[in-house]
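Just one protein chain is left out here, and the rest sit where they should.
Presenting chain A:
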Amino acid sequence: MPLGAPPLFQEDEQETPLQQLIRYWTNERHAPDILPTEEDLLSRLLDHIRSQSETVQLLRSDPSSSEEEHFRIMLAQTEVERVKFVVRSYLRIRLFKIEKFARYIMTNPEVQQRLSESEVDHARRFARLTDQHFYHSVLQSLPESQQTLDDQPPFVPSMVTEPDKTRAVFAHARQNCPPVRLPDGTALKMQKGHISLTPYSVVEQLVTRGEVELV
């Protein structure tokens, strides 16, 4: 930009843990595939929420608090609710993907590594439940050759739902990125601030490394 980046567009210098989680949340929302879990960040924020709520409770039970105190309590509480919303939204989108891709996750150890322990556990139980349900309601009365749930017959999509990595996403470069290869064979080098609509497979690596965020 020839404008010399006017100061009014300044980014907030350092990304706070909450802003990080917000970024992971929007990434997760837009990415067709399930992204690596951010367990550490999440547990740190949950601890923070817990301690902040405790402080609020403590201050609330003090009847002699001033008006100023009241405002601080109210603001702290509002923030706790906001952070909880982000945490929940992040977990919900992951839960949705886990249930959708449960069988795919259970057949791919590589994907399981991206999930936290409890998430893998949920995927396992969910896959087992649906399998049993299908078996008891329909499959058991079909001929044995048609009872499987993971056929890959030619010319039709596989029976196991897989993430569609060719889905288009809007990518926003957070820094200058190394060139990536586009489906038409040319290379794309994203400068910081660049916004592109492109298939997810193109920017997959950059998203995992945090060089690009999905918006």
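Methods note: a residue touches a chain if its C-beta (ideal position, glycine included) is under 8 Å from a C-beta of that chain, and two chains touch if they have at least 3 such contacts; residues count from 1.
We adopt the following convention: contacts and distances are computed from a predicted model.
Asker: One chain is missing here; what is its name in UniProt, given the choices "Cytochrome c oxidase subunit", "NEDD8-activating enzyme E1 catalytic subunit", "Exosome complex component RRP41-like" or "DNA replication complex GINS protein PSF2"?
Answerer: "DNA replication complex GINS protein PSF2"
Asker: For review purposes, identify every residue of chain A that touches the missing chain, sorted by number.
Answerer: Counting over the whole complex, chain A touches the hidden chain at residues 1, 3, 8-9, 12, 16-19, 22, 26, 29-30, 32, 45, 48-49, 52, 67-68, 71-72, 74-76, 78-80, 82-83, 85-86, 89, 92-93, 95-96, 99, 166-170, 172, 182-184, 186, 188, 193-199, 202, 215.
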